[in-house]
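Here the complex is missing a single protein chain, while all its other protein chains stay put.
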């Protein structure tokens, strides 16, 4: 049994890690921290865990963290970068679910996250934890940057077209919609049920932190610069991301491209990417509580664009589930351990 | 007092017409029909109308309809086209909230609606009831085709850019999201709370009836052919449409275009179009129960597109409210009568 | 035109007062205060009011409040009691939507609200603003204590049985359910959409402040002590209260009591209480946005209890609408002014 620590387990990605790991056969959760809830039982905050997690929250600065084989940071941005170095030196592997190690260009990172980076030297080492792209590197990584929720849904939906050189790279549109758990478990007027319920809106249309993350991954995959419009919207549901991608085929390419075959072939061996039958419209509920990403590419009868639809559960494949997938790879377990459950429907 | 009839008042546009007209000072609702509920009190079906509407449902084929000054058809597609001719001959004006008279090209209409048109000669006469575009013609119309819900939100959002010749017309993207009341009040598995609640999906991505309606209006406004990708999505809320539009400026134009000023000037005199302060993100709830359309144009810092956000209440400005606005124009009342209420928030 | 002030207009009862008063023909809203938002436009916080309320938030301690004919306190508990005295002396009438003047017994009030009362001498003068019980006294009042939301729904449902001496008074059960806007517009983890959505729970089962308020009103109406179990629950909807009352007939009484007739007769002249047809189940949505209370009494075929069902919109008849009803009475307007709109359905 491997020893696992979770720093910052009072947010939604934290409780979701606990839910998934509670039934993992090869790990023990030995350490769950929360600065402001030291001593409180974890299941007093999250009663769904009664009978599964028999722990109290500990202080995040305890030395005991270095006894763990692997530590997850389910913290706000800017925390992991301060503690990771000491953990790695002690031989503890790290998966950061926040954004501290996602962006390779430190200047871009600082601009979007409004901080000076505390350990730029580790940014280069960190592996971007999208197994569908970096599986072998993740297996050997000490430090994994778990992808953002939107970037996961968008990137998986675009990779087949990007890598096949089939589309124009300077005019991609990602219209994305996220359930409100993506905004976290902080007290906040804007995410009250009375404010966000029975309503819908876009936000951060002029610029959002996930845009440079997506652009970086797609540019690396394409071998040239990718630019995209990225527009997030807030859905009045708890879990789920839906990405609607609009791309334009390169001239001369249209006749030849069989979208359905391209996607099915590209992801044929992936356990957590499911290409739906041709003509499908994936629903976010089809992946609720599951680590699956379901995708369907379309070529509409009007307009000039290919449209790709992609759904994930933002807390699972978009956060905690993908983190456990990465942990499985890093610790030598079967990649799907504790992650093969049908989604909850209805 | 003018006498008003409503054919097919058991659906959501019907009850919404009744809600709005209940407080209209210049009309009497004298006739409300429903084929399958003849004799039933209207307020037994819709208890919100108790004390306001003292009527029973009548047979839709009654001669009494011709006693009305104006009749609304809040029926499924294909009904109004069969009864309108007789009403117009009797001097009764008609507003069709369905799609029978929206598309000028009968072949396109037949293709999308799967029927032969019963009175193509009236299609040409019918005025498309978007007051912001056709106010004077509506005032003199006998027959008004009330616009679709999506087309209202999309068209109002694009008109300033279309008419200013500022954008490319062959690559417009309309990513639209609608509350579920747009699917009507029919028994249906797909729109059950258990099916559509806590979920989100696109539908009809390969082609939707509102695409040709939008293309027609924009092409007429532009004086040349407009093509667009139109992707509708289903929101797990009751009321509200949000349209996110992506357009590309014509080359050479970028430096000069002040989006905010363009929009504010374009709609300066419109009572039901509200351009929000620069940088805003309109919420659907800000127009819930109201006839207002709120719009905010953006030029994001990444990507190559102008993004325009637009919200309406699909049952009000997208259906019954706009129909009453048209009725006010056709019957010589102040255009805003019975329509000036703040939206319900929260 | 009468001059109206609203203290603490950034909460849900505040914006609801603004929504309703925006179309009131006999009042001008001249003063809207918010300690923490002085200078901000009201419609920047509440965009539904754009075009209706052309004011900025003022400081609540301004002398200008005394220029008003009537001031609403839409503040947390404990604020109105500090400012009311000065206003009354200046001839300004006051309606408190909080609980400062609801409980006549100062000791009980202090126990439940955890404060020392700042002006106990005004508590006796204050009239409990349930027009159906105290209409004439409200007309002549300088100070009205607007009833709580739960007490409004529960009291209106029980008054006919209480005043007819038909039921046992020591074993009444009020199982009540409220939409989450009743919890206010404060940043709070428990009322986030992610926490309260798709869930349901009871709260404050061991004791809730509205219990003594209900007991006081019913005891006064009965002329003897009434005791009840009061259990509130949190509904994952924005607006609406549903009260389910369980009462036991006095022995010997059963054969004679025609529930339906009793209720219809009792409320025959009330504009805002609607007794539904026998056998009905009122829905909260049938009163959404409206000042109506809809009630249906039942005598089930099993069990020993009479069951009464009652619904209101907690922000309207349960708060701002009832406050405007009281204002209309206090300022000599028709009681229903600005309050006669059908509920929003769906």
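So that you can tell them apart, the chains are marked A, B and C in the order they are listed, and the count of residues begins at 1 in each.
Following the convention adopted for this analysis, a contact is a pair of C-beta atoms (placed from the backbone, for glycine too) under 8 Å apart; a residue touches a chain by one contact, two chains touch by 3 or more.
This is a predicted model, so every value here is computed, not measured.
Q: Which displayed chains does the hidden chain touch?
A: Counted over the whole complex, the chain not pictured touches A, B, C.
Q: Sort through C:238, C:257 or C:275 and give me the one touching the missing partner chain.
A: Considering the complete complex, C:238 is the one touching the chain left out.
Q: In the complete assembly, which of C:44, C:118 or C:173 touches the absent chain?
A: If we include the chain that is not displayed, C:173 is the one touching it.
Q: Of the residues C:47, C:160, C:282 or C:342, I need the one that contacts the missing chain.
A: Checking each option in C:47, C:160, C:282 or C:342, the one touching the absent chain turns out to be C:282.
Q: Pick out which of C:91, C:114, C:277 or C:300 touches the chain that's been left out of the picture.
A: Selected residue, touching the omitted chain: C:300.
Q: Among A:75, A:181, A:244 or A:322, which residue is in contact with the omitted chain in the full complex?
A: Of these options, the touching residue for the absent chain is A:181.
Q: What does the interface between chain C and the hidden chain look like in terms of residue numbers?
A: 170-173, 175, 177, 194-195, 197-203, 205-207, 211-212, 215, 227-231, 233, 235-240, 242, 244, 246, 248, 279, 281-285, 288, 298-305, 307, 309, 311, 346
Q: Since one chain has been left out of the picture, which residues of chain A touch it in the full complex?
A: Chain A touches the chain not shown through residues 12, 15, 18-19, 22-23, 44, 46-52, 181, 185, 198, 238-239, 274, 276-277, 280, 282-283, 285-290, 292, 294, 340-346.
Q: Which parts of chain B face the unshown chain closely enough to count as touching?
A: 12, 180-181, 183, 185-189, 191-198, 236-238
Here is the rule we use: only the chains that are shown with their structure count from here on.
Q: Report the connected components of the chain contact network with chain B omitted.
A: Groups after removing chain B from the contact graph: one piece.
Q: Just grab the chain with the largest centre-to-centre distance to chain C, centres being mean Cα coordinates.
A: That would be chain A.
Q: Using mean C-alpha positions as chain centres, tell me how far chain B is from chain C in Å, no decimals.
A: 36
Q: From the mean C-alpha coordinate of chain A to that of chain C, what's the distance rounded to whole Å?
A: Each chain's C-alpha centroid was found; their separation is 45 Å.
Q: Go ahead and note the Å separation of the Cα centroids belonging to chain A and chain B.
A: Taking the mean C-alpha position of each chain, the two centres sit 39 Å apart.
Q: Note the residues in chain B that touch 2 or more other chains, in rising order.
A: 198, 238-239, 282-283, 285, 288, 346
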